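A single protein chain has been removed from this complex, and every other one stays in its place.
And then subunit A:
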Amino acid sequence: MTLSLFNQFLSPSLMWIPLAAIALALPWALFPHQTTRWVNNRLLSLQSWFLGQFTQQIFLPINSPGHKWALLLASLMLFLITLNTAGLLPYTFTPTTQLSMNMGFAIPLWLATVVLGLCTQPTQALGHLLPEGTPTPLIPVLIIIETISLFIRPIALGVRLTANLTAGHLLIQLISSATSVLLSVLPAVATFTITLLFLLTLLEVAVAMIQAYVFVLLLSLYLQENV
């Protein structure tokens, strides 16, 4: 079928049946459950090791009331990294390119950290609005700035993920279109663009994993401030 640059970002549907749910359920299908066996196969051992390492790494600086978020953040990380890396395959739909979904993750989780902080330790949570050691005349301005930065956080979280992934996918599409056109006209330039495409794809693989990690890391930082 003829593809435009918009096709990869359209929510998939088959004869008007939306398939977005299947796209979102893919990560769940790819990772096996924990078994009752003592020694598992390689995939399960690696998966358990990775999740254990990741959770320990993220939750090291957070004190124990925040450890209730371990399941949420670990599963979020696994979800995002799977969606991102699976989206690099051809003809796939990446749900994390949709701003709606990323804001759907960012706003409730950020708001949960803020409300948690304000409910359990309101003084300390509000105290984060003023960094230590600011000169006295700057205090009113700084409080306004810090409040703005507080409210920018969810937008930044969502838009960061969306923009990175969308831009990466778009670049891949554009450069591969250029290559496919140039292959028939100027094959030498086409080799250059294919090399560029290789490097870009490598970058995109890295970006996919890093962006997922950054999302979860920032959420854990907001949690650390407020719990």
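Here are some notes:
Please note the rule applied: a contact is a pair of C-beta atoms (placed from the backbone, for glycine too) under 8 Å apart; a residue touches a chain by one contact, two chains touch by 3 or more; residues count from 1.
Everything that follows uses one rule, which is that contacts and distances are computed from a predicted model.
The listed choices are "ATP synthase subunit b", "Origin recognition complex subunit 3", "Isobutyryl-CoA dehydrogenase, mitochondrial" or "Alanine aminotransferase 1"; the UniProt protein name belonging to the chain that is not shown reads "ATP synthase subunit b". Checked against the full complex, the candidates A:Q34, A:S100 or A:S180 give a single residue touching the omitted chain, namely A:S180. Which of A:L51, A:L99 or A:V205 touches the hidden chain is settled by the complete complex: it is A:V205.
For the chain missing from the display, the contacting residue among A:L3, A:A25, A:L130 or A:I145 is A:L3, taking the whole complex into account. Think of the hidden chain as still there; on subunit A it touches residues 1-3, 36-43, 45-46, 49, 88-91, 172-173, 176-177, 179-180, 194, 197-198, 201-202, 205.
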